[in-house]
Every structure is written in C-alpha cells, then in structure tokens.
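Sharing a structure with you now.
As you look at this complex, bear in mind that one protein chain is not there, while each of the others sits in place.
So, chain A:
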C-alpha cells in the first residue's frame, strides 16, 4: 500500500480547517485511508541517519497516509484534498477539460518504428501557464515518484518525463538508438555522457540503479529529441538537463513512454488532472498529438469521462441498505462520481471521471456508495443459507490421530514446509536427485530451497534446538510434505505424513515400534501379514544398517522405522541414539458417505454456461481420427508422436470430455512412454495409463452428457471404438454447435416464459425403446419417437443397441422440464406407436 507524506499544516490549510490527530484519523478511516504515522522530516532523518544529520532538517509535522493501491488520484496533496473535500460536501468535483492551443498546432510527438524493440508506446500533454511554488513543485516531483513506484511498476511499464516547454521546440521525436550513439547532458550533471557511460555512472546511484535493468540488455535505448536535436529524456532512466523544470517554469511538456499503453494513458491523466489546478485556466490541459510509426495519430491526454447506468435497487441489494435513488446518486457524487437519477424507474447515471481509473465495474461504483453511506452505518445481517458442515476427511483423521499420539506420550512439533536441499538429502544420507522434491527458483536463503519431502529433518532440528530439555525427548508431527507428481495439473502434490522420533541414551527402537503398534491399533489395522500390517527388514541409508524396517500395510509399503544412522545423528548436531518412524497416513482414510472434496478441478466443462461472448466455441472443427496412423502418422515414430502431441495440446482426451476406448486404442499404439519434450502427450499418456485397470468399463464409467442436438447424430459416423460412446459428443465443433442450438432454444424458451421466475427443474432421461422384432424398421421407429413433441421436451442423441437375436433396441436421450413432462406421459406417447414399439423403459433418470 503506497504511503504519502503530507505536511499537516498545508493539508489543513487546503482543507480549510484544522483537525485534531484523532479527528483526522477518524476521517481517514471512514474514507478508506489510514493515518499511518505522525512524524517530521527531522524525526525521519534522525531515525535513519542519526541525530547529527537531523539538526538541519525541518521539524514541520508530516502525516504519513496509507492510500489504497488502486487510488492513484490520492497520491498527492492536491488529489487527496480534492477527494476529501468532495467527500465532505465542501467542494464539487472539478471538471477536467482538454483544450486545443490558443494559437497554432498542438505539440507533436512522433514515434519512430525503432522504439518497437524496446518501449513502443508514448503519450504526451502540455500544462499551459502553470504557477509553481516550492510546495507545488515538490508535490509535482513527488507524485511522479509515487506513480513510478506504483502503477508504473518501478518505471518498467511507464516512465514519466516533464520538461520546460519554453526551452525546447517541437515537434519531438521518440526514437531508439544504440547506446553508443546517444550523447547528452543528463539532469543535474555538468557534462555530456554517452548512454553507455551513463549506465555505468548510475550503477552506483542509489536511486537510479534500480531502473537500469529495464533497458540495459536492449540493443537500442529509447530517447526523445526536440526539433533541434536536444535530448528531452532517455526513458526510463533520466531526463536531459536542458529542459528541466524549475519554479519559474510556466509551460510544462509531459511525456510518458511505456510498454503498456493503457497504463501510460492513466498516468498521463493523473499528472495533468492533479496539477492543472495551478494553470491560469484551472483544470484545463492542452492537448498534444502523438504520431505512431504507421502514421496513425492520437490526441492526448484522453481525459475520458465514461457514463454507466445502474439501478438504485442494485446498490441497495448489494450493500444491504434501503435508500432512495436520489440519495444514492448523492452518495456517489460525494465519491467524485457525478451521478443523477435519470427518472426512468430507479436508474442512476454515473459519470466516471478520468481520475477514477479504478472504477472498472458496477461493483466498484457499489463500493463507493457503501463508503459514502458509511460501512459502519450498514445494518449487520445474517446470511440465511442452510448448510451442513463437513470436515475434510484427511484433516479429520489428522485431528483425531494427533490427540491420541499426544496421549501416547509424544509431544507435537510444528516445522516449516520449506527447508534446504541438505536437510532432506545430504544430512539424511540421500542424494537430492533421489528425492521427489519440488525446487524453489528464487530462495532468498538456503532455508527455502525446497519443499520438504519428509518430516524427519524438522523433528531432528527441533531436538537439536532443545537439547537442554530432560531426556527422553519424544516428538511427533502430522503434516504435509510435497512430492513431484506428473499426474497432477501442477506437477506436484502434498502427502500427509506422520513422523515420530525418540531421543534418549538408548536407541529405544522398541518405543517407536510400540508407537507404531499403537498407531495401527488406533487406525484399526491388525498385526498380520496380508490384510493387516507387519514390518520387515529394509535397507535405508538414513538408518543404522540392520536396524531399519519397512512398514507394510495391506501389502503396501507406507513408511519406515528404525534406529538412525550415527552419521545422520551427527549431521543434525545430536549426540544420543535416536529412533524414528515416518508413515503416509492417506492410505488409512476410510470411506465416507459424503462426497469428497478435492482441489482437482474438471479440465473440461460439463455445464455449458451462457456467457456473453460465445465465439470461443467457434473453433474450426477438428477432424476425427479414424485410426492413429492416418491422422498422426505412425505413433511409433517421432513425427507421429509430435503430431499427436500437438493434437493433445488443447485437449484432455482423444474425443469428448472423458476417457474412452478411443484413448485406449491410441494409447496401445504408442510403444513406450513418450519423452518429456512431448509434454501434452506425456500428460495425456500418464492420465490414460491410470485408467488401465478399469479400461474395460470405460464407457460405462462415463459421465452422462446430454446434448439435445441434431437428430442425425444418432447414425453415428462410424469409428473404431464401436460406438458405445452414447452421449459423448462426436467432436468439438459438433458439441459446440449443439451447445449453441441448445442455448438458442433455451433462450427462446426463456424469452417466452420470461414472466415466470427463473430456475426450472429439469431432468435428463434415457429411454430404452424396444421394437416388436428384428424386422421392425428402426429408422422409422426413431422417427416416430422423435415426432413426439411436448412443451418442455427436448430430444437428444440416440443409438441402437443389440439385445440379441438380431434385435436392436433404440436408446434415446431427452431433457424434460419436470413440471411439464412426466415419464408416464412420455411412455404413453411413445407406446402409442404400437406398430413399431413393443415397450418403453426408463434406463436412466437424472436431475440436472
């Protein structure tokens, strides 16, 4: 959060009254600011550099005020006062105007194409006939600095240059040149330097050195010249000395160069709206023309006022108040958002001024109404939602287990999830490459190199830090470690572990073993091979040879226990023998009746929402592979694999939204696990591999996906996988098409029924329609079925399923509105075609 330092007396003078510190603090709180500190320059200097240096410093009282990070209009005295005065109804928000120069053409800034390589955008404006005082000048410089630090992201996105227009003459050229070709006298220097020299000169400058990296490695540096070849600035590093502004400057040329044009416009608007107050014609800004390399010209500053319309009811409903439309308009006007009730119902027209770039949605306007109303005047209410609480099963198990582990005499430790590579590898007698550790790319110290892969080092360090405590030390921790896992979307997952150590004059293997037995008792696992648990000797470099065992539960290894290797004990700066155990507790999660929450999200959307812009679904149809060889080439070759990889770049499955036999066919055709270079393919491969066990059941396991689509879809374009894929969409385009059709129909339908309140209960039904015999014309039968039409009934896809003796039944899906269409009604209507239909059964019925 940016902090602005403002001289208290100047502030009070501008506000037209004085406040006690408490009163001003209160005002800030209400407005969403924070009076962070009351200090003076003297105090600051004294704190930072010692009393001796502070003796000359001013002891004028300074208010340090924290400003919300998106309110660039409050970053200087001028804006802050304007905001507060309007808020207190003492001032009307000024109207900022862009004007043309009284005589002659606007100032021109011509951008050359060379800038594209380094900093392609620029905007400019002129403040005409401005009167500076020392305070105004200081504030002008300070605002640039605040903007540079915040919205400009330390000048990387935008850099501001301000110049005394009377010392230079347009048109100005914004270009980029090799650093060796640039030479000028920079601000506050006495001689000329080349850009290369400047970069080394500023290496040691405590302020400027932070910006050098922005252009340092670029072949060309941005530079702005006037028509006489005078350098205005070398953004984003330094201005030229020639055009620097002084207290006497009357006309200011402001340029902002940028890598982000939107932000450049905002920054320019901020500069000119804040300081045009001091122009002879207050709040007017003289335009400047920017010419782009392609010849396009733009006039800046934009100073755009945007109008939004919203309803008073919206504000009342979102905030939880009940105010009249007029009152709400007044509230908004106090937040510098000039508003009026239009008279059309409860409509309010809100004008968003160029100073409020933070207002990008109606919710921002709603917040301002709430602030003006006073957050603390809003009645506190209770949400009515009835919900049943569930614990996350793994956490529930953890909580219960921890209680009993403490009851078993062990004390809980709580260690960091981050540690050094050494902790999880060298110190435990392992190689870092053997661990499945996730590595951090930007650790500030060695303590944060990796996420821990085991809880043991943390416990050993806890003992080392508590060696003065009486022996024995018995510690445990139940917490998460992180392991790389390619099957996860992020490539890693947590694993919940339980680790315990016993530290005493004797190793106490029996103590740890006893704790394991107790833990298994708590988890209801009997001591037995097969369905129970047992331990068996194992080799592990962390443990003393012959003193380590694997813990095997229901045939699976879940962890290890043993006496630690003396080298390990030494490396953790311990002196006594120590035994330890660590197990994964996730295998002990029982089954619960409730649906488990996981953080895995479905990668394909099941519900097609109505979004304002449906064009994302208008992708070119992807032709469906008939065999892996024809579409991707031979997938046993690199070329084929690459084609497959490209195909899978934006898809989870070969077709549709779930694994199907199509995936299995292609999977089987790939001779060996694909290399890491084919990341999409590898992701898919690993995923499909996980289906191997249930591959036979694949289609049946599929989610039901109802698509009321074109009827022809039933006579499926034949494919290898034998079409068990009843409701899977055929390909992306078709499903998108279907979705659009559905959407359109639903929209039409909704329009027709718009008077009715929303939320129509619907169900998807899958019907089995059986013919009389093998000679029944199934196409005709289907036609008949589809001819059944009712309000609230929508037919979906269908297919023929063999039932034996050459007889096939028709499986057909439909979506019905519960209130209008019942299954009885449907059955009755279909069985009416008694020439074709023998019987109708509901095969599946799902609420949607």
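Observations on the model:
Quick note on the criterion: a contact is a pair of C-beta atoms (placed from the backbone, for glycine too) under 8 Å apart; a residue touches a chain by one contact, two chains touch by 3 or more; residues count from 1.
Definition applied: contacts and distances are computed from a predicted model.
Its UniProt record calls the unshown chain "phenylalanine--tRNA ligase", which is the correct pick from "phenylalanine--tRNA ligase", "Nucleoporin 43", "Exostosin glycosyltransferase 2" or "Dynein axonemal intermediate chain 4".
Only one residue in the set A:387, A:672 or A:789 touches the chain that does not appear here, and it is A:387. Residue-wise, the contact with the chain that is not shown comes from A:405, picked out of A:405, A:698 or A:812.
Of the listed residues A:320, A:566 or A:671, the one in contact with the hidden chain in the full complex is A:320. Touching the chain that is not shown, out of A:236, A:353 or A:458: A:458 (per the contact rule at the top). Only one of A:49, A:200, A:281 or A:395 touches the chain withheld from this view, namely A:395. The set of chain A residues touching the chain not shown comprises 1, 29, 31-32, 34, 68-71, 153, 157, 260, 262-263, 317-321, 360-364, 366-367, 370-371, 375-376, 378-392, 394-395, 399, 402-403, 405-418, 438-444, 447-448, 451, 458, 461-462, 464-466, 469, 473-474, 476, 480, 482, 484, 488-494, 496, 596-599, 601-607, 609, 611-613, 616-617, 650, 652, 679-680, 683, 847-848.
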